[in-house]
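Let me begin by presenting the structure, written as structure tokens, before commenting on it.
Apart from one protein chain that is not included, each protein chain of the complex appears where it belongs.
To keep things simple, chains are lettered A and B as they appear, and every chain counts its residues starting from 1.
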Amino acid sequence: MAAVNPVSSSAVEGRSLWVDARRRLMRNRAAVVASVILISMTLAVIVGPWLVPFDYDFTDWSNIAVPPDLASGHLFGTDSLGRDLLMRTLYGGRISLLVGLVATLVSLLIGIAYGAIAGYVGGRVDHLMMRIVDILYAMPFMFFVILLMVLFGRNIVLIFVAIGAINWLDMARIVRGQTLSLKRKEFIEAAEALGTPTLAIIRRHIVPNLLGVVVVYVTLTIPQVILVESFLSFLGLGVQEPMTSWGALVNDGAQEMESAPWLLIFPAVFLAATLFCFNFIGDGLRDALDPKDR
Amino acid sequence: MLKFALKRFLGAWPTLLIMIAIAFFMIRVAPGGPFDSERKLPPEIEARMLQAYHLDEPLYQQFGRYLAGLLKGDFGPSFQYKEYSVSELVMAGFPVSLRLGGLAMLLALVVGVSAGTIAALRQNTRTDYAVMAVSMTGISIPNFVMAPLLILFFAVFLGWLPAGGLGDGSAANLVLPVISLALPQIAYISRLTRGSMIEVLHSNFIRTARAKGLPERLVILRHAIKPALLPVVSYLGPATAAIITGSVVIEQIFGVPGLGRFFVQGALNRDYTLVLGVVIFYGVLIIVFNFFVDMIYALLDPRVKY
Partner (left out) sequence: MITLIRSGLPTLLLSLCLACAAAGCVDSETGSGAKPAPPPPEDGVVLRKGNGGEPDSLDPQRSEETSAADILRDLYEGLMAETPDGSLAPGVAERWEISDDGRVYTFYLRADARWSNGDPVVAEDFVAGMQRAVNPATGSAYGQLLQAVEGALDVVAGRQPPDVLGVRALSDRVLEIRLVEPTPYFLEILHHSTAYPVHRQSLAEFGDRFARPGNQVSNGAFMLDDWVVQSHVKLRKNPYYRDADNVAIDTVYYLHIEEPSAELKRYRAGELDYTLTLPNNQFAWIKENLPDDLVLGPFASVYYYQFSLDNAPFDDPRLRQALTMAIDREIIVDKVTGVGEIAAYSFVPVAVSNYQAAQFPWQDWPPERRLAEARRLYAEAGYSEKNPLQVELFYNTSENHKKIALAISAMWKQALGVRARPTNLEFKVLLQQRLDGSRWQVMRMGWVGDYNDANTFLEIFHSTHGQNDPGFANPEYDRLLAEAGQTLDPVRRLELLQAAERRLLSEYPVMPIYFSVVKRLVKPWVLGYRPNGLDHNYSKYLSIDTAARGF
């Protein structure tokens, strides 16, 4: 979904390309199905919590760890504290999707700007900028995040910032690598010969031509970010209970995969389906956006 | 090329210094000290301990002392594992992590590039979808779920492989951890390869090669593979970081005595010296690795000049 943003922002390139792209995308059945699933899941996660009769932190002492059951009203069953799993799955979905979108957006904006500038300007600037990235890279991510969580406590905004701030490094590197090879191309040289200012070249010629890579990368990043959040949950550093996320639910469920499989299966299906959908949509977009594939 | 290599080598030192400084001061800001334990130490004893480890000195002085030690190859004593020095612990953990991570990386590259290439060549066919779907399960299922599932299946039910630990260091102990660690990377690399391979296959020089009547197979091997691998080479750096991060989980779940486990335990225990030791070690590793990635990139892409 975030992948759509660069599309609209680059509409200056010429309308027909994007119309074509949309037509091609609509022909890709996997991508269309994935979009439909993803949109309905997003709606469910937003609207659903109003329809479930249990609070996400309500403990039903008479129904502890019961399997899915119509009679008690717990459609997905309850966890070991008697909390309704359907409600928690929907609630967790809000957090996971929010983290995925916001953090990816943060990393996207920083990463593209940084990478394109470094790659295009080159020389000393590139060297310095990449040294900075190297330094940040060399800080093991885990360490950085554990420390942040420890210092400032569990805070959802902090998770956005931490994940986003780390992820732009990857983006910047990939964009720089592509820019390095792009900038030797004829149309860039032509623009340079015409005396177009550097920033304008980056904005008008480099960035739009990076889209293929960026789109693939974004589709990799959203699921990746959702996974990073679950990784934090695994280490006990995710969102603070009784709030939850898909990652936290899956991690809790994995502990009891034999004794209470529904605790793993439901959130895992939601999580995996979301990641699947993002990936299929990304693939579809990638194929659709490739202007050489006419 | 040699000049470029030399420049990179010299440039690595300030990087390293800055990294050490950030890591050093960051961990000191974190609340909780190495000697906070469930059983409170009498003040006299705590004072003695702080003195013995020079923790009572001003921070800049401690930093200087630490750097001086580093120059002599001394990472200091571990606060948590009282019998061991950090150098000993790092040296004990690194070979294990290297073996685990190296094998996982190799597996990921070989399987990922092959699968991605095949999928690209048969774009939008059933093979393509199958390969991508399989690779996607690698991304969609977190490894802290995948690893216990693998253990349950291969160790508990089938009894083929050990459920954890390093045992006597035999390969059997590494199979499950390596696979769990490699799976997400296989997925990323195959997708990346597929994407760029498709792009390359549509480019003009491939069309030219085909027009010349070159057999498709030679077109791929001689012309397409090299440029198609560029994003993969770019991704090697992040992949290393991801494998290092992933190894924290995997080492934890499988009880493998590698550096990742020291790192988490060290951070939780405020074992300043151990955490710093691991950070510096990984930092050097990543710097060296990125250096090689740049070299490979330059070799593969003739348009990139340094």
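FYI, contacts are C-beta pairs under 8 Å (C-beta built on N, C-alpha and C of every residue); 3 or more make two chains touch, one makes a residue touch a chain.
This is a predicted model, so every value here is computed, not measured.
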Worksheet entry | Contact with the hidden chain (one of B:Leu16, B:Ile220, B:Leu236 or B:Leu276) | B:Ile220
Worksheet item: If the hidden chain were put back, which of B:Ile20, B:Ala115, B:Val279 or B:Val293 would touch it?
Response: B:Ala115
Practice prompt. Touching the hidden chain in the full complex, which residues of chain A are there? Just list them.
Written response: 57-59, 61, 64, 80-82, 150, 153-154, 236, 240-242, 252, 255-256, 258-260
Response to the item:
Omitted-chain footprint on chain B covers residues 31-33, 36-42, 44-45, 48-49, 52, 80-84, 89, 92-93, 103, 106-107, 110-111, 113-115, 117-118, 121-122, 148, 151-152, 155-156, 158-168, 170-172, 174-175, 178-179, 215-217, 220, 252-258, 261-262, 265, 268-270
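Convention: only the chains that are shown with their structure count from here on.
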Worksheet item: When the C-alpha atoms of chain A and chain B are each averaged to a single point, how far apart are the two points in Å?
Response: 21
Worksheet item: In their shared complex, at which residues does chain B touch chain A?
Response: 11, 14-16, 18-19, 22-23, 26-27, 29-32, 123-124, 129, 132, 136-137, 139-142, 144-145, 148-149, 152, 184, 188, 191-192, 195-196, 198-199, 202-203, 230-231, 233-235, 237-238, 241, 244-245, 248-249, 260, 263-264, 267-268, 275, 278-279, 282-284, 286-287, 290, 297, 301, 303-304
Worksheet, complete the sentence: Residue set of chain A touching chain B in the complex reads 28, 30, 127, 131, 134-135, 137-143, 146-147, 150-151, 169-170, 173-174, 177-178, 180-181, 184, 212-213, 216, 220, 223-224, 227, 230-231, 234-235, 247, 250-251, 254, 257-258, 264, 268, 271-272, 275-276, 279, 283, 286-287, 290, 292-293
